[in-house]
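Note that one protein chain of the assembly has been removed; the remaining protein chains are unaltered in position.
== subunit A ==
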Amino acid sequence: MIEPEENMLSITQLSKYYGKNHVLKDVNLSLNKGEVLCIIGPSGSGKSTFLRCINLLEQPTSGAISYRGKNILDKSLNVSSYRQHVGMVFQGYYLFPFKNVINNITMAPMTLLKENREDAEKEASQLLEKVGMAEKKLVYPASLSGGQKQRVAIARALAMHPDLLLFDEPTSALDPELVGEVLKVMKKLADEGMTMIVVTHEMGFAKEVANRVIFMEGGYIVEEGSPKDIFQHPQNDRTKEFLARFIN
């Protein structure tokens, strides 16, 4: 089933400038299929920018990203078809407000994968079941809570059958009591073997679900290791300092 050694993503010497502002500095990363990687770090550390470079919502200034051995920074790459393999869940959900829940989910597979309505809706229903939103099929996003919106957004991303899912602070905009329901869904996906990169402030989730944790600050990867390494035996002073804030 899962071949743990299969390389999915390989990033070398990634660098990103916004004007003169150097936000990503020599970032290197290798990710295998089935891995769950959590990226932690203070605001402005470059972790979201890093994530957005992976699906090319941001264009890196220099460096290399290869996805399953293919250079995705190649000018001749069809960016849209690459993105179909890499799903993304945003902090702000960004459901389509003029479509009800099920149409939010079926839109991409029907348009991009040419699925017919019947198949797409059947699959969407299964996905909604999975994220615990089956009863809200015909409802419009406006009447959902933040946690519900985010679960629908996850289902929407899954409908494209991505090989890799990127989460950009998926619970940061949620009321504290709604965080759990979203994390539960994400844990379920991780348990099913989904390859995930999660930018998060949820240290509990990172500890419990991640295979590997990266601590970023000032555009650098400061420290990288297993959750145990990072949370129990952090080597770098910056990491210790950052984590200390969460322990209290």
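We adopt the following convention: a contact is a pair of C-beta atoms (placed from the backbone, for glycine too) under 8 Å apart; a residue touches a chain by one contact, two chains touch by 3 or more; residues count from 1.
Rule of thumb we're sticking to: contacts and distances are computed from a predicted model.
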Name of the absent chain as recorded in UniProt (options "Polar amino acid ABC transporter inner membrane subunit", "Proteasome subunit beta", "Sulfur carrier protein ThiS" or "Oligopeptide transport system permease protein OppB"): "Polar amino acid ABC transporter inner membrane subunit"
Omitted-chain contact residue, chosen from A:Asn21, A:Ser43 or A:Ser81: A:Ser81
Absent-chain interface as seen on subunit A, which is shown: 55, 57, 80-81, 83-84, 86-88, 90, 92, 94-98, 107-108, 111-112, 140, 142-143, 153, 156-157, 160, 166
